[in-house]
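Let me begin by presenting the structure, written as structure tokens, before commenting on it.
Here's a slice of the assembly, chains where they normally sit.
All chains are identified by letter, namely A and B, in their written order; residue positions are counted from 1 within each chain.
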Amino acid sequence: MIKPVVGIIMGSQSDLRVMIEAAEVLEELEVPFEVTVVSAHRTPHRMIKYAEEAAKKGLKVVVAGAGGAAHLPGMVASMTCLPVIGVPIKSTNSIDGWDSVLSILQMPSGVPVATVALDGAKNAGILAAQIIGTADKKIYKNLEAFKEKLKEKVEEAVILMETNGYKGGKIGFNR
Amino acid sequence: MIKPVVGIIMGSQSDLRVMIEAAEVLEELEVPFEVTVVSAHRTPHRMIKYAEEAAKKGLKVVVAGAGGAAHLPGMVASMTCLPVIGVPIKSTNSIDGWDSVLSILQMPSGVPVATVALDGAKNAGILAAQIIGTADKKIYKNLEAFKEKLKEKVEEAVILMETNGYKGGKIGFNR
């Protein structure tokens, strides 16, 4: 197995439901990664170790997902010079996701977290790939192909709608 | 000097503007305390040390104030079994205080933070004294006297308003 360059961590195993999309898109983009559970509040020492060893063991980017008073992304960012991507998760005990978003986004001056949309794990994966892609031409090419595919999917929908009319059920639209 | 039983910490020295009220009310209630700066994001190891030694050095309660993505109270709570009181601070870069409130209040199951109102450092001090007061009769008596004074102040306002009428400027009311 190739050495991982992206580390995906999450506060609880129940967050995997959301965070798996980061893993899947990195797989698709051929970026080697690792996945594990690191809780800021239940395993603070494990978090410190993870953050401080991340760069040494070859990681280039950390993707951290957490919900509620979500301290994991920011705390990891405080202990590494690697870019940290934060995924706010709308967990059960979250107030409509606002707590997750604000406690990841609003980091104080000096310690940034690259925040993506609520439950936006897929975008976190793509962003990690983009960061790797700034120095890795193969990954950059994969991203270009990925962008092309996004476009093609829209174009297919356009053709289907033109063929069937907007009332047609054939474009995956059921009323 | 008597050994402090309450530790007041804050994420940045600029937070002292708010947090000084916790110190002042503890002084008034005769609860020994200490005050210092501990930043979750800029001095994570200092924070860990503070949290892990708090109980050993005799503290009974930690009062932690922070603003924005405020991780200090929750992270300290993750590393001590003492009660931690969190003061959400409406700092300059805060979104109307919502970020501070939510990132302190919405702690995950297992790791509580006793949250008070936005910029509510005075109440944090009183709450700390109440906790000390559960096992210290003198402090409990001081709290009773404090509560009595709150009542008396309202009663003075009542008398002044009855004497001067609601239009009178004598009750500290200027239009």
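Please note the rule applied: a contact is a pair of C-beta atoms (placed from the backbone, for glycine too) under 8 Å apart; a residue touches a chain by one contact, two chains touch by 3 or more.
Bear in mind that the values here come from a model prediction, so they are computed numbers and not experimental data.
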Practice task
Enter the number of copies in the whole complex; the displayed portion holds 2.
Solution key: 8
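Definition applied: only the chains that are shown with their structure count from here on.
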Problem - Geometric centre distance via CA averages, chain B-chain A, whole Å - result: 36
Practice task
Please give the residue numbers of chain A that touch chain B in the complex, ascending.
Solution key: 11-12, 40-42, 44, 48, 67-71, 74-75, 77-79, 93-95, 98-99, 102-111, 113
